[in-house]
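Before any comments, here is the structure.
The complex appears here minus one protein chain, its other protein chains still in place.
Think of it as A, B and C in the order they're written, each chain with its own count starting at 1.
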Amino acid sequence: MSAPAAVFELRLRALPRFRVDLAGVTPLALGALGEAEAGRVAIRHGNEALALGELFEIRRRPANAPALHFEGDLSRFDRLAWEMEDGEIRVDGPVGHYAAARLRGGLVAVAGDAGGFAACEMAGGELAVAGSVGDFAAAALPGSMDGMRGGTLVVRGDAGARFADRMRRGTAFVFGNAGDFFASRLVAGTIALGGRCGAHPGWAMRRGTLVFAGETPAVPATFVETGHDLRVIWTLLARDLARAGGPFTALPDRRVRRFAGDIAVDGKGEWLLPE
Amino acid sequence: MTASPTPTDAPPLPWTCPFCALLCDGVALARGETLELRGSDCPKARQALAQQPADTAAATPTIDGRAASLDEALDAAARLLAGATLPLFAGLATDVAGIRSLYALASARDAILDHLLGDAIMASVRPLQDRGVYYTTLAEVRTRADLIVCFGTRPAERYPEFFRRIAPGEPRRREIVFVGTDTDPAAAGPDTELEAVPFAGDAFDTLALLNALAADRALAAPPPGPLAGLAARLQAARYAVIVWEPGASGAQGALVGEAINRLVGTLNARTRAASLALGGSQGGYTANQVVTWLSGLPLRTGLFRDGLRHDPWALATARVLAGRNADLLLWVSSFDPSATPPAADLPTIILGHAAMPPVAGAPQVFIPVATPGIGAAGHLFRLDGGVVVPLVQARDDGLPTVAAIAGAIAQRLAAPASGAGS
Amino acid sequence: MEINGIAIDDTFAEAFPMKATRLVVTAHNETWAMHAAVAATGFATSVIACGCEAGIERHLDAAETPDGRPGVALLMFSMSGKELAKQVERRVGQCVLTCPTTAVYAGLADGEPIALGRNLRFFGDGWQISKMIGGVRYWRVPVMDGEFVAQETTPVVKAVGGGNLLILARDTDAALAAAEAAVATMRAVPGVILPFPGGVVRSGSKVGSRYKALPASTNEAFCPALTGLAAKTSLTPEVRCVMEIVIDGLTEADVTTATRAGMQAILERGAAAGVVRLSAGNYGGKLGPFHFHLRRIIAPEAAS
Partner (left out) sequence: MSTLRLRGGRLYDPAHGIDGEVCDLGVRDGRIVALHENEPVDREHDVSGMIVMAGGIDLHSHIGGGKVNLARLLLPEDHRPAPRTDNPLELASCGACTPGTLATGYRYAEMGYTAAFEPAMALSNARHAHMEMGDTPILDHGAYVMLGNDELLLEMLAEGGDPALVRDYVGWAINAARAMGVKVVNPGGISAFKFNQRKLDVDEPHVQHRVTPRQVVHALARALTELAVPHPLHIHASNLGVAGNIASTLATIDALEGLRGHLTHVQFHSYGTEGPHKFSSAALALVEAVNAHPNVSIDVGQIIFGQTVTASGDTMTQIRNAALGSPRKWVGADIECDAGCGLVPFRYRDQSYVNALQWVIGLEIFLLANDPWRVVLTTDHPNGGPFTSYPHLIRLLMDKSFRDEQLARLHPEVAAHAALREIRRELTLYEIAIMTRAAPARLLGLADRGHLGVGAAADIAVYREDADREYMFRTPEYVFKDGELVARQGRIVATPVGGTHFVEPGFDGAIEQRIARYAEHHHALDFRNAAIGRDELCTCANGGQLLVTPCAVHGTNGT
């Protein structure tokens, strides 16, 4: 980072009337600005442009690395960290839809829940949600062939339906439960689930790995058990996943069964079911 | 064809029924006190015709529940729209002309567009956006299909004339298989064999198995016999058509569509097959087609001031309203009086069917409009996508068209005095 | 200079730059890891005709390997990254992929990546699976005993080849015993291999030959059979047998450490064990930029 870095603290003044689009409000974009200038940055509120300072009290202090700290209920604020390339954004409450969508780098940490499409088409960096995420987290926008395509998503709460739909690369964790069609149409990547999942996990998954560390789901008819010695890849994977902690800590110590599928499609994906 | 009143003994009017997306045009209307269907006993058409008020003169515009002149109502509607910054145009149950006119208004007011059957429409659009489809149309089904698989639907329940419309014009053997439902006697016909194949699990499990079987994949456990038999017949058919119903396929209906089209794709590698998605009633496919060609994007697109954004999830009427992410609802419903606007604590403009019951609540303007195919001529898209069927005016009921109302509101907004726009 | 009665020539071993990589081969047990490692590093004594110089660096405990199984670290050296890539692919493809229960990983963290599993994956004929774990890509190739796991790439680093130590002894027994003692200590040094059989080579060579086809030929200066015959000899009559230990190392320091360890092992045994002199092969500084001065290595203060 060549520009002088700064941390901005943005305290929400009041809940906005319409949803607000935070695209463009990133640590790097704000980093070069002063407090007053940052307050004049235009964001979209409903159909109208609004100055950032109208919605937030803004304080800037110099720092080693660029960062934004949001305080307040941001559940009506969408596209937090949209296409962010670097830096850090922390939110001390909930956020709206498309949080960290198309993220390319840096860290986004949300202390509350995130809405729909969190980390969708994320390509790098990390989104950590202490609460739950809505539907289509790590999924794809309409028409896109790939959902999340890199980076790490950590959800400490629950996930909604269609988690990681069309995800292609990267690693995603759900510590709690997942909704229906968990990892539907998965293209590739690794997903570890700590709790239980809804109906039709892995529906039409093409490649990729699902690790069910919690409740073992019923295996559909279009998945096939492969009885081979898995210890090598399992050790590599389990040791890596275990670093996330929580329900994944003990993975390296558990024996695992493997099912390949979904043979309704390419059938090169796998379910790993630790015993 | 605007003559009115029509004597009862006049020959029935060759008519096109607008009340479901089959748009049956081989029927006629006898026009007396009431409108009576000839050439078909379609219960859906009969019910809809029975709902047409005999006297539309009683249907007047209202402002906040009080009767008003059309001019007053238009003024009030224009005022509401001018004061809104984020309007939602929903319902959109109208014809081509209506959507064209509403689109210009929506563009001027930066509105969000959705249809009252938006969930079903998106369930048919998403498979197309995500992976593509291979589809067919009624004449092809009628002329060439030797195996018709109704997947999870009994089409005649919502499209009563469906099997009549796809009945071969000359003797030809065909099989109609109902997967996941009982056979429908409505499908019976000469040389037609009916069969029911139960789901193995639910629709999704069944489609997964069918896809694996059609691709000759080995399964861990033998599949249910009837399903394996169906897969074999799909592979052997000269032209297999898989009929499904996006609106009846549940919250993840788009995935049903995708799986069906995967099956069709697998079959098309060696033989011939196609899918047919039943939907698009109440001008649903019409609204989607017109909005798509005008804007470049399908329904559930916001013509926002800073750009167009298509979001089938966030811009669903229910989600927009629940999130209070609009400050005005313009509701258009010209076919079905029971298709009333969803509860919303928002100023509401209703361009509604003349028999629509009053809706309690927020400040609102109600303007009764002609039903295309009853009070006005028009055009609608048929359920198979590319065929536009002309509607005739059955009688002159004095009601304005949606196109006319939207145009009149737009004119008021454009007038400098209204203070609208900017 | 003389230590414990053994003369140390005022010369240097002249070494040249090479490209190297470290591979970690694991298996169900140590035996099978070793089978793979031995085969993969076989026939890899000299780049002159083997394509690479390779050897086993050390055994790895289960706790030290990525997959928790016993393993072996190998080092492979070639004159270019391209040649090394070819050798890695051939040797791992023929000797590790084929060997029951093995898996193969990169043993270095940084460097220019060359293919490890990247091309071997095609053995899977479309059934291979890629897996990214902790930012590293692995390939999983179905084979008859399960799956062969190979890291996609292995980093290549600049390395040092051709370090050497010449042991000039009174007779064959003495030369061999000294060489064996030196090899035993040198092999404990990390980052080096001694690529010749038993770590020892008796056919020390010079560059060039009277025959056009040969790039190298016998080093007559150190051949006891030619003492008094060859115009240039480095031997005195009491030297009847010379052995050379060739050292390839990942860094200059590794080669130095190994050379010192070898020298010390010999010197500690003293002149009584039959070693007369220690010397080294140099080419007048024309062959390579790395010069390992024997005297400086064994007694840095004294030599400086």
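Here is the rule we go by: a residue touches a chain if its C-beta (ideal position, glycine included) is under 8 Å from a C-beta of that chain, and two chains touch if they have at least 3 such contacts.
Keep in mind that this is a model prediction, so the values were computed, not measured.
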Checklist entry - Which of the chains on display does the removed chain touch in the whole complex? => result A, B
Next on the checklist: Just to verify: which one of B:Phe178, B:Phe199 or B:Tyr239 makes contact with the chain not shown?
Outcome noted: B:Tyr239
Checklist outcome for this item: Where B:Ala188, B:Ala232 or B:Leu308 are the choices, the one touching the absent chain is B:Leu308
Checklist outcome for this item: Given B:Glu36, B:Glu72, B:Glu140 or B:Asp396, the residue that touches the chain left out of view is B:Glu140
Checklist outcome for this item: Touching the hidden chain, out of B:Gln51, B:Thr85 or B:Ser107, is B:Ser107
Checklist entry - So that we can see where the missing chain sits, which residues of chain B does it touch? => result 14, 16, 25-26, 96-97, 100, 103-104, 106-108, 125, 128-140, 142-144, 165-166, 169-170, 238-239, 268, 271-272, 274, 289-290, 292-298, 303-310, 379, 381-382, 384-390
Item to check | Touch list for chain A against the chain that is not drawn | outcome: 141-145
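Just so we're on the same page, only the chains that are shown with their structure count from here on.
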Item to check | Arrangement of touching chains [line / ring / star / complete / other] | outcome: line
Item to check | Between A-B and A-C, the pair with more C-beta contacts | outcome: A-B
Next on the checklist: Counting only Cα atoms for the centres, state how far chain A is from chain B in Å.
Outcome noted: 36
Checklist entry - Where does chain A touch two or more other chains at once, residue-wise? => result none
Item to check | Of all residues in chain C, the ones touching two or more other chains | outcome: none
Checklist entry - Quick one: in the complex, what on chain A touches chain B? => result 17-19, 44, 46-49, 76, 78, 97, 116-117, 135-136, 140, 142-143, 145, 161-162, 166, 180-181, 184-185, 199-200, 203-204, 220-225, 262-265, 267
Checklist entry - Of all residues in chain B, which touch chain A in the complex? => result 85-86, 110, 126, 129-130, 200-202, 204-205, 207-209, 211-212, 217-221, 223, 251-252, 255, 258-259, 262, 304-306, 310-314, 323-325, 327
Item to check | Touch list for chain A against partner chain C, complex | outcome: 169-171, 188-190, 207, 209, 228-233, 235-237, 239-240, 268, 270
